[in-house]
Every structure is written in structure tokens, then in C-alpha cells.
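Each remark here refers to the structure printed beneath this line.
With one protein chain held back, the other chains of the complex are shown just where they sit.
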Amino acid sequence: MPLDTSTTYPLTKLRLDGRRWNELRLLQAQISTNPASSGSSYLAMGNTTIMCSVHGPAEGRRGDATGGSAGSSGAVVEVDVNVAGFAGVDRKRRAGGSDRQSSRIATTLRAAFQSHLHTYLYPHSTISIHVSVLSADGSLLAAAINACTLALVDAGIPMPGLLCGCTAGMSGSASTPRDPHNDELDPLLDLSLPEEQELPFLTVGTTSSIPVGENAMDTDEEEMKVSMLNMDSKVHCSYVETMLAVGIDGCKQIREIMEGIVKGSKRLR
Amino acid sequence: MSAQRQASSASQTPHISPAELSYLWSSLALPNNPIRPDGRSPTQFRPLSAETDILPGTNGSARVGFADGTQAIVGVKAEVEKTVAAADVSSLSQRAQEQFGENQDGEGKSSATTTGHGSWVQMSIEIPGYRDDDALPVFLSEMMREPLVESVSSGGNADGEMAGGLKGRLVINRRWHWRLYIDVLLLSQPLSYPLPLLSLTTHLALLSTKLPKLKSLGEEDPFFDDDWDAAEYLYPRSQSRLASALQLRPPVTLLVISVGENVIFDPSRDEIAVADTLLAISVARDGGSDALKVLSIRTVDPPSRLTQPGMPNAENPASLESAAVAEQAVNGEEIPGVWRPRRGGVKRNTVAKMVKLVLQKGGVGEEVLEGLEGVEVG
């Protein structure tokens, strides 16, 4: 019997690493790890470990197309993702330059944070984010979003709220329409690498503004906004809603953890 | 930007005015008693923080943070690989001889199994803001790989386990060997020439590197003990703490500058900017004796050659007393207090002095190696 989630999960209702469907992996993070940058963070979601450092807002490089005219209305966010050669199980062989996976993550991060941050406060400047993936065990994009958010908070760059990312998937291939009477597939939260390779999943990033004024007492349920959504696996459309709901719920849990990290950090500004 | 970056291999030239450069140079060049901007003595190093075994997914890893806030992470991964048969004349003829008579086959085998190949150690360096085929990462990785594969301890070691140096350690048997990937990550843009940081981090990462214990024997296809606790260190440890000074360690590369007559260690970015010479010296302990030995020396292009020259008052049209001193300036002589980019090279005795300061008993090299031995590994 192959040891994969789609065969073992229906029998045990436990995933390969022993989690239940709605459990996150252990999330540990730290901010201000690198004094040589404006803001930095270290984040570990299970065995996925990411270090992120932010430089800026600083004057854009001259002679660079993005630094000059393009940034006149607000800061330009630059993202550079580097997946270390030792990050995976096998050492990755690269033929020079960056590979497709890391450049895709970089593009997504750039788009997400360019619209998320209050860039209009810093015209003609560049905010550069450098992400190093030290070990990769699934949910790379989500972990990178969380690490970037923490580093940007550390750098003191204004944003409407924390941008948190999480993955959600289904416990089977989910290629047939969902049967409402006999629901044998469960949604899964926060996928690890073996699960990602086997199951359909999506990455969702949500944000919500910090409640202020008269709404301060309300729960921010209505304020929750999805600001990033990425899926590139095939799944029947009737499952998307479930996956999205579980993902958004995971983002909420991650947000609470991250708020605790930010508030608990000793760095005073 | 890119042309400038290509041109200067020794990191970017910092933006210091010619007047500041001149001031810095003359205080560092004070005979016998240089005054460094941070008040250190010429051989004093800046404090650093280090930890090892930080990444469970690697065979060995280390993180070092320098006082200026720059950090590096090194991960070492090892893979088993098939040795390409060495189809050379001597082994062909040896095979021919073995067919004639089996009398000398033991000797032939032992010589074939103790040597390794330098290309089995691969090193790649990631520096933010640089492509990995830029001049700086390529030069740095060659500079660090060279002493590493070169450091063959010629006999002398008691257990003889590292007989062929690191290369020999990677040999499993005639047909199989380990391939070592050393990936160096610099976590932020370098503030000064990153060589010492990367070298120290690599040293610690290699020290903490473990390879699974081999269970197969001789020329069998290798298989390994599953138990990670039984794994053996790449650089074998002797059991007694007393002999720890004699145990084999990877080489370290030190950055040394000379300013005037003075030799200064662990230079900061500003000090490098005015250096007359910049040398990278790799040292390791000799297997047999306790002394240090040089494994490689490289000159690094000092950025002082690319700095902007100062303008003496005499040539300055804005100053009033121009004509009076004009003659002496035109000849291109050194005028005290006016910065000129460094030209020319280094005298031989300066090189010898730098090497001696590193190598001598109780010198800087020993101090650094002892400091690194203090780091708890594993």
C-alpha cells in the first residue's frame, strides 16, 4: 500500500504527519533577526524555514527603469526570492540564475505587497524585499507572505493590516462533483510538501484592516479581504468554496499568531 | 551600475570623500601604531556570533553573524555518486599487469582509493544583488574552494583517516564517492568584503557536517546505517578532549590589509577602502606538527585604486593662493593630506611580513583557529 494521504487519510482521518484536517503546523517566528537591514524576520511553518529582510524605503537606483519615472506616484516594491540549494531533500542543480519556482513566488509577492502597502507615502523610492528559503517543505508561497509581512512590520512600513497566507487542499484528487450526501473528502489545512505534490491545493492570502474608532469592538469578520489567491491544480469547481473557506480560516489563525509575535517582540520603535 | 560592479571585484567603493580617505590612510599608516576608526589593535578581530547545526535538512550547517549585522548561512549537502572510471595509461597498464600476475594488486588498490577529485566539492555563493555568475561570487567561491580541496595533510595524522585530505575522505570505494555541495547564502548585501564571514561560516558548517555510517564493506555498492546518531563527522573527531588541537579542521581564509608599513587584520569596509594591498591568506593546521601552514594566497583588487583623487589647493581654481604652490603639484608628487588613488603593487617583504604574522606561533592564525575551536559544534 502506498503511503500517501489519499489512501491513508480515509482510513485514519489523520494526515501523514499526524495532523487532523484543520490543524496548522507549528508556526514559529521572530522579527528583527538581521540588524543590517531595515526590517527582517525568521519564520518556520513546520519544516519550511524562511528568512526575509527588507531594505528601504530607499532612493531607487538611478538608471534603473523602475526607480525613475515608474515610482513617481509611490514606492516600488522589489522582491527577490532565493531558494537555497540545500533547501530540499535532494540538492537542487541549477543551471545559473533563478529557477521558475522562485521567480513565480517573487512575482506573486511583488503584486501582493505592491497593492497592499501604503506605497503612496514614499514616492520615488524602492522597498526591496529579499526572501531566502532555507528549507522547503510545502506552503512556500504562504510562508513567504507571512515572513514578508513580519519583516515589513519590523521595517515600520505602513500597511492597512497584516497580510497572512495559508494553503488549503482536498484529501483526494477531487475530480468528480461533490456528493452532498456522502462527503468522503475532507478539506486539509496547511499542506506539507508530500501533500502538495499529490493533492489539489490553493494558496490564499487575506488581510483585514485594524479595527479603529466605533467599529473597534466588532469582530473583524466582515472586514476580512482576500488579497491574494493562487491555485494551479485541477479540482472540480464544487470543492473550491470549501477549500477557500478552510484557507481563510487558516489565515485567521495565522494572523492571531503573527499578531502575538509582533506584540511580543522586544524591539521598541 | 553594472559596469562599475563588474569592474571592482573588491566590493563596491564606499562613498568617502578624498579628504576622509586621506585622513583615514594617514592614521592607519602611523608607524608601528596605527589608529583604527573603531579603536581596535591591528590584530584584533570584531566580535561575532556563531551557531551550528541550524538546518535539520542538511548534513551540516552554520550561521555566523558579524558585528556589523551581516549574516551568512552555509548548508552542506552530500550525495553518493558513481566514480567515473579513471581510464588512464597507468591504470590500464596496471590492469594489464594484474592479468599477468596478481602480485601487486594490493598496492595498486590502496593508491587508487586514497585520492579523490577536487571537483567532488562544489561550492556556490549567493549574494543578494549579484547574479551567481558575476565576478565577485565566482572569485569568492574559487578562493574558498581552492584551499579546501588542496588541504591534503601529508600523512602524520594518527588514525590516518583523513589521509588524502578532504578529497580522500570523500572516497567510499573504487566505484563510489561522496559529492559535497557547499551552498553559501549571504543574507543581506555585503557591507564590506564578505570573504572572512563566508570562510568562517563554511569552516563551522564543514565541522558540523556528518555523513551516514557506511555499512557495506570494500567494493560493494554502498549502503548506510539509517541511524543518524551513528553518523560520522566529515572531519573526524578524536575522542579525547586533549587531542582536540591535533584534530583535523578545514582551512580558514583571513583577510589582511597593509597600509603604509602596517599590517592590519579583519579590516572594516572603510579600512579596506584605503588599503594599499589586500591579501586573502588561507591557513590550516598541519596534520603532523602543530604548526600552521599556508594553503593559498591571493591578492584581491583593493578598491583604493578606484577612488576619486583629491585636489590640492594649488589646483583648485576656487582657492585664492593658487599660483604660488602650483609648480610642486603639477609633478604628480604626493602632497601630504591630498588623497591619490593607490598605484603600483606590494613589496615582497610586506607579503612575507603578512604571512609571518599569520603563521607564527601565538600569531593571528592560531588565535582565530582557537577561537573557532571554542564554538561548540554538534
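Labels for the chains are A and B, by order of writing; each one numbers its residues from 1.
Methods note: contacts are C-beta pairs under 8 Å (C-beta built on N, C-alpha and C of every residue); 3 or more make two chains touch, one makes a residue touch a chain.
Following the convention adopted for this analysis, contacts and distances are computed from a predicted model.
Trainee: Suppose you had to identify the omitted chain by its UniProt name; would it be "DNA replication complex GINS protein PSF3", "U6 snRNA-associated Sm-like protein LSm4", "General transcription and DNA repair factor IIH subunit TFB4" or "3'-5'-exoribonuclease"?
Mentor: UniProt lists the chain that is not shown as "3'-5'-exoribonuclease".
Trainee: Of the residues B:E51, B:D301 or B:E373, which one touches the chain left out of the display?
Mentor: Of all options in B:E51, B:D301 or B:E373, contact with the hidden chain holds for B:D301.
Trainee: Mind listing the chain B residues that contact the chain we can't see here?
Mentor: Counting only chain B, the missing chain is touched by 1, 3-4, 6-7, 9, 86, 88-94, 96-97, 100-101, 103-104, 112, 115-119, 133, 135, 138-139, 141-142, 146-147, 149-152, 154, 167, 279, 286, 293-301, 305-309, 340-348, 351-352, 355, 359.
Basically, only the chains that are shown with their structure count from here on.
Trainee: Roughly how far is chain A from chain B, going centre to centre by Cα mean, in whole Å?
Mentor: 37
Trainee: Could you list, by residue number, the parts of chain B that touch chain A in their complex?
Mentor: The touching residues are 1, 55-58, 61, 65, 68-71, 73, 75-77, 79, 124, 126, 128-129, 131-133, 181, 183, 185, 187-189, 191.
Trainee: Which of the residues in chain A end up touching chain B in this complex?
Mentor: Touch list, chain A to chain B: 34-37, 47, 49, 51, 53, 55, 61-64, 80, 82, 84-91, 96-97, 130, 132, 134-135.
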